[in-house]
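Excluded from the complex is one protein chain; the other protein chains are retained at their positions.
Right, chain A next:
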Amino acid sequence: MYPFGKGKARLIPYLYLSIPLLLYVVFGFGPSLVTVLFSFTDATGVRGQEWSFIGFENYKTFFGASNAGDRLDAIGRSLYFAFAVVIIQNAVGLFMAILINKKLRGDKLYRAVFFLPVVLGVTVSGLIWQLVANPLGGPAQSLLNFFGTSSNFFGDYNIAFELIIFVQIWMYMGYSMTIFLAGLQTIPSDLYEAAYMDGASGWKAFTNITFPMIAPSFTVNMLLSIIGALQTFDIIYVLTGGKFNTTTLAFDVYATAFGSGSADYGLASAVAMIQFLFVFTISMIALFYLRKREVEV
């Protein structure tokens, strides 16, 4: 029952709700749908230029023979990036959350520091690691020199992409950890005491109490990081600008539409659609298994 009056007064919540709703439809939902449409056209960023429907031409171009290798590489890297980030970020985040939850001295400080990169943002975090991994005598290079080797780091075709993955995890591990910590704090400590009395501790307590009890925060973390990892590309933009074999599908969407000398909106939209298929399929599969696991426990 709505308590704030009848007649005209009943319409106020609708009126207020319509503002965010309108913004969402005009700038979010609508453009998402139009992306589907755009992907079947030859629209460009050139002002006043006519455009027309060209069927599946953009998709054919994407998988076309001339650059099929590059495109498949970008798809492969997108998946590699997503799996590496999701697994490592959550594993490390959960592990650190469990350690910090042991009421170590200074736990508030650790929490604050691990979350700090989220606050610093991608530009600052990226440049900080550029500085640390400066090939001309930065600390990372000094360390490698000590072991008698050296590297170009973000300028090295073989490891640039792995380094980007590392920085991405470094940035967001604290976020996963924070969500896990909140989940861990809801577990009553007498559960562990009871388990301890029964002779279960360490790994057994983890698999039988901790892991089942944090199922909701596990689901949230997994989903957020899967979707995030498949869609993010700002870290690539900042660290390598897509050079040195570091492009992904998400980066390709940006580069095809807004990169230097490129304004192919049709093709970029087709890439966005292919990216969408991956995001949708993978997150639905993940959601299915995660929910199933939640129900079982």
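The criterion applied here is as follows: a residue touches a chain if its C-beta (ideal position, glycine included) is under 8 Å from a C-beta of that chain, and two chains touch if they have at least 3 such contacts; residues count from 1.
The working rule: contacts and distances are computed from a predicted model.
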Missing subunit (named according to UniProt) among the choices "Energy-coupling factor transport system substrate-specific component", "NADH-quinone oxidoreductase subunit A", "HEAT repeat domain-containing protein" or "Carbohydrate ABC transporter membrane protein 2, CUT1 family": "Carbohydrate ABC transporter membrane protein 2, CUT1 family"
Sole contact to the chain not displayed, among A:Ala91, A:Val124 or A:Ile285: A:Val124
Contact partner of the left-out chain, one of A:Ile164, A:Ala229, A:Val253 or A:Leu290: A:Val253
Residues of chain A in contact with the chain not shown: 2-5, 9, 12-14, 16-17, 19-21, 23-24, 26-36, 38, 43, 96, 99-100, 102, 104, 110-124, 127-132, 134, 136-139, 142, 170, 175, 178-179, 181-183, 189, 192-193, 196, 216-217, 220, 224, 227, 231, 233-234, 237-238, 250, 253-254, 257-258, 265, 268-269, 272-273, 275-276, 279-280, 283
